[in-house]
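With one protein chain held back, the other chains of the complex are shown just where they sit.
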Amino acid sequence: MSQKFVSRGFTGKRERAGGQGARVPPGQHLVSDFPVLSAGPTPRTDLARWTFTIDGLVTAPVSWSWADFQHLPVQDFVKDISCVTKWTKLDTRWRGVSVDTLFEHVELDPRAVALIASCDGGYTTNLLLSDALNGQAFVAYEYDGKPLAPEHGGPARLVVPHLYFWKSAKWVRGLRLVNKDAPGFWESLGYHIRGDPWKEQRYTDD
Amino acid sequence: MNDNDVVRDLTLDGNAVAGLLEEVFGADMTTADGECAHCGSANAVGALRAYTRAPGVVLRCPACGGVIARIVQTPRGTLVDLRGAAHLAMRR
Partner (left out) sequence: MRRPLEWQIATVKAIAQETAQVKTITLVLPGWTAHRAGQHYDVRLTAADGYQAQRSYSIASPPERPGEVDLTVERIPDGEVSPYLHDVLVVGDAVEVRGPVGGYFVWEASSGGPLLLVAGGSGVVPLMAMLRHRAAAGAKVPARLLYSSRTLEDVIYRQELEALASRDGLEVFHTLTRGQPKGWTGYARRIDQPMLAEVSGPLGTAALAFICGPTALVETTASALVQLGLAQERVRTERFGPTGT
């Protein structure tokens, strides 16, 4: 019964793709606002105490203060993003530091194949190195020309736009290099280990 | 409402997911008493912090913020992680 029920006149808060249909992954719909999703309270990190650390399978760990991080070479990114809850937002404008730039400061152990991003509040997500390098991922601290708002992950979030947006960890504080692609917070409870929206890799066995 | 209010109001409590919990557990769970496996504090499930605007539902301890339960519904079924609950006591 419930399978066939339709609410008269209900379309949801969704926009038609118009001429942009080719940019919208399967099963997704466009939004113009920027929905806020969160698995916990929004942390408030004092920038004086903020650090960003790369450790794990590296010859020597490296850590930046907020001030040091601001001096790293910065890039602008305009990317389409897709959330597994089925919204896609086109042409989002970010400023941040690419993971490639960050990795110039460490020597990777040859056994490193993946990383775990860790965050204020305890959230984690996993990425293969092959999804993190070559301009595919960055740590953003500005969105749309302004400092990244706390509810969107500020002061800084990981952005991995070619994967579902749960990979783009808010309030990111570090990357740990590991020798095995081990599931993070959502990947360990039913969500896909990689999460490519174009292959509709939403859940574990997709 | 200032920005802080907007952010804080993403926090709900176990009452808001009473329907989901009853669907998963087959009984009202909001009156069940839960013990946090992280800090040991005891709270009714209805009084836990709930985060529902996410890929799944996350219930957290109001005392320490630790994750007590996670529930994800997929087209193939429902996954429940209760590692953060030392125990749940349901009233008859």
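Letters are used for the chains, namely A and B, taken in the order the chains are written, and counting of residues starts over at 1 for each.
Everything that follows uses one rule, which is that a contact is a pair of C-beta atoms (placed from the backbone, for glycine too) under 8 Å apart; a residue touches a chain by one contact, two chains touch by 3 or more.
Keep in mind the model is a prediction, meaning the values are calculated, not measured.
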Residue touching the undisplayed chain, where the options are B:L12, B:A37 or B:V80: B:L12
Residue numbers in chain B that touch the chain omitted from display: 5, 8-19, 22-23, 26, 28, 30-31, 44-47, 52-53
Interface with the unshown chain - residue positions in chain A: 1-2, 5-14, 29, 33, 85-86
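Going forward, only the chains that are shown with their structure count from here on.
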Centre distance in Å when chain A and chain B are each reduced to the mean of their C-alpha atoms: 25
Interface residues, chain A side, partner chain B - complex: 35-42, 84-85, 122, 149-151, 166, 186, 188-191, 202-205
Of all residues in chain B, those that touch chain A in their complex: 3, 6-8, 10-11, 49, 51, 53-56, 58, 60, 65, 67, 70, 72, 74-76, 79, 81
